[in-house]
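Pasting a structure below so you can have a look.
Note that one protein chain is taken out, while the other chains of the complex remain in position.
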Amino acid sequence: MRARVFVTLKPSVFDPQGRTIAESLHSMGYVGISDVRQGKYFELELDAPSADQARELASDVASRVLANPVIESYRIEIG
Amino acid sequence: MRARVFVTLKPSVFDPQGRTIAESLHSMGYVGISDVRQGKYFELELDAPSADQARELASDVASRVLANPVIESYRIEIG
Amino acid sequence: MKFAVIVFPGSNCDHDAYHATKHVLGQDAEFVWHKDTTLKGADVVILPGGFSYGDYLRTGAIAQFSPVMTAVREFAGSGGPILGICNGFQVLCEAKLLPGALLRNKDLKFHCEHVGVRVEQTSTPFTNRASAGQVLKLPIAHGEGNYFADQVTLEQLESSGRVIFRYCDNGGRIADEANPNGSLNGIAGICNDRRNVVGLMPHPERACESALGSEDGLVLFDSVVASLASSGALMA
Partner (left out) sequence: MSTVDAALLDRHGLIPDEYQRIVAALGREPSLTELGIFSVMWSEHCSYKSSRVHLRTLPTEGPRVLQGPGENAGAVDIGDGLAAVFKIESHNHPSFIEPYQGAATGVGGIIRDIFTMGARPIALMNSLRFGPMNGTHGARTRRIVEGVVAGIAGYGNSIGIPTVGGEISFEEPYTGNPLVNVFCLGIAKADALVKARAEGAGNPVYYVGAKTGRDGIHGATMASAEFDEKSAEKRPAVQVGDPFMEKLLLEACLELMKGDAHIGVQDMGAAGLTCATSEMGARSGSGIEIDVMHVPQRESGMSPYEIMLSESQERMLLVVKKGREREVEEIFEKWDLHAAQVGFVTDDGLLRVKDHGTVVAEIPNTALVDGAPVYHRPMARPAYLADVQHLDAAALPPVHAQEGLFRILSSPTVANKRWVYRQYDHMVRTNTIVLAGMGAAVVRVKGTSRALAMSVDGNGRYCYLDPRRGAMLAVAEAARNVACAGGHPIGATNCLNFGNPERPEIMWQFAEAVQGIGDACRALDLPITGGNVSLYNETDGTAIYPTPVLGVVGLIEDASRTVTRVFRGEGDVIVLFGETFDELGGTEFLKIIHGLVKGQPPGLDLRKERALIALLVRAAGIGLIRSAHDCSDGGIAVTLAECAFDTGGIGCQVDLTEVRGADATLFSESASRAIVTAAAQDAPTLLQIAAEAGVPARLIGRVGGSRLRISVGGRVQIDCDVRDAERQWSTAFNSYFRRQAS
């Protein structure tokens, strides 16, 4: 089973990478892109008997390892 | 409108970060995680009149700036 | 007096910390492998700089789970002096031995250069020989040294005098131009509430010999030797 984990900086944390990309897009002439935020994306291949159990395992890994709660939040999608 | 762009290394390209994470999870005692791959995740805020146009803009940005097609592929979700 | 230098896979300033404490300072020093479960009777623990586990995932994120960290936590709990330098600081934050986190430098670039670092507090084992307000010339070498903590934590740190080092210009002024990475309040180093665990991004171990451009880092190591000598006298 596959779990997809998205880790993003909390809104209160400044994201210099996103900002830099947004600025370079503007200087390249792109209009209509008002904001860019960059995060991390993980694909976990899990041996789990059910989607629920997969989600539980992925949440455990995400909260303990993949994201640092001081600065980041995460979201999980299964399948 | 919001576009979400996932950039991942192509399957044939080695992902050292993913491998290192997977191995550390194993040594931390996690079982049942057979593979981890790490990618980048972007959220773009777009002023686009339609989902199709948003997708077009996001694809353009993804292929030109966010991903290097030599080693990476990307996927886009709108909304 | 014995220094333990913890070696994680990917640590790369371990030899520099060892050289500074053993050869420059003339103290006993020993490497402690991350899979070890004891600190080999050390009096001081250094978590050195480098890229533990490649800094993959997040800086310091994987190292916090190394077996040796149990002993490091115990040592911290018993009041033993611990110095986290650069990646060592990042590991201490990830391990929750220090609050906050280190984000990407604001300009997204790695910075390696000498900077001004002002000593804010002398009441730690690593700064007792410095004077408050003293400006040290120390190298930095990091891509993720941008100190962040939420507002409440930050206020606590400030009000309890736990900001130990701040980036400053040559005259000791704290200014945006002198802040190499965007750290909140120009923070370069902090300590825990018991004050025995200190973490900083600059590299004092690279500034212990005039041939390298600065000897200002010695004061941190001299301090801990002095502080242990006085407490050791009590214990003996």
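Letters are used for the chains, namely A, B and C, taken in the order the chains are written, and counting of residues starts over at 1 for each.
The criterion applied here is as follows: a residue touches a chain if its C-beta (ideal position, glycine included) is under 8 Å from a C-beta of that chain, and two chains touch if they have at least 3 such contacts.
Note that this is a predicted model, so its numbers are computed, not measured.
One chain is missing from the display, and on chain B it is touched by residues 9-10, 12-16, 20, 23, 68, 70-71. Contact residues of chain C toward the unshown chain are 9-10, 12-13, 15-16, 19-20, 49-51, 53-56, 106-113, 139, 141, 143, 203, 205-206, 208-209, 211-213.
Quick note on the criterion: only the chains that are shown with their structure count from here on.
Averaging C-alpha coordinates per chain places the centre of chain B 35 Å away from that of chain C. The set of chain B residues touching two or more other chains comprises 21, 24, 28, 38. Each of residues 57, 62, 65 in chain C touches at least two other chains. Of all residues in chain A, only 12-14, 16-17, 20, 65-66, 68, 70-71 touch chain C in the complex they form. Across the complex, chain B is touched by residues 6-8, 18, 21, 24-25, 28, 30-48, 57, 61, 65-66 of chain A.
Those residues of chain C lying in contact with chain A across their complex are 57-58, 61-62, 65, 93-94, 99-101, 103-108, 148-150, 182.
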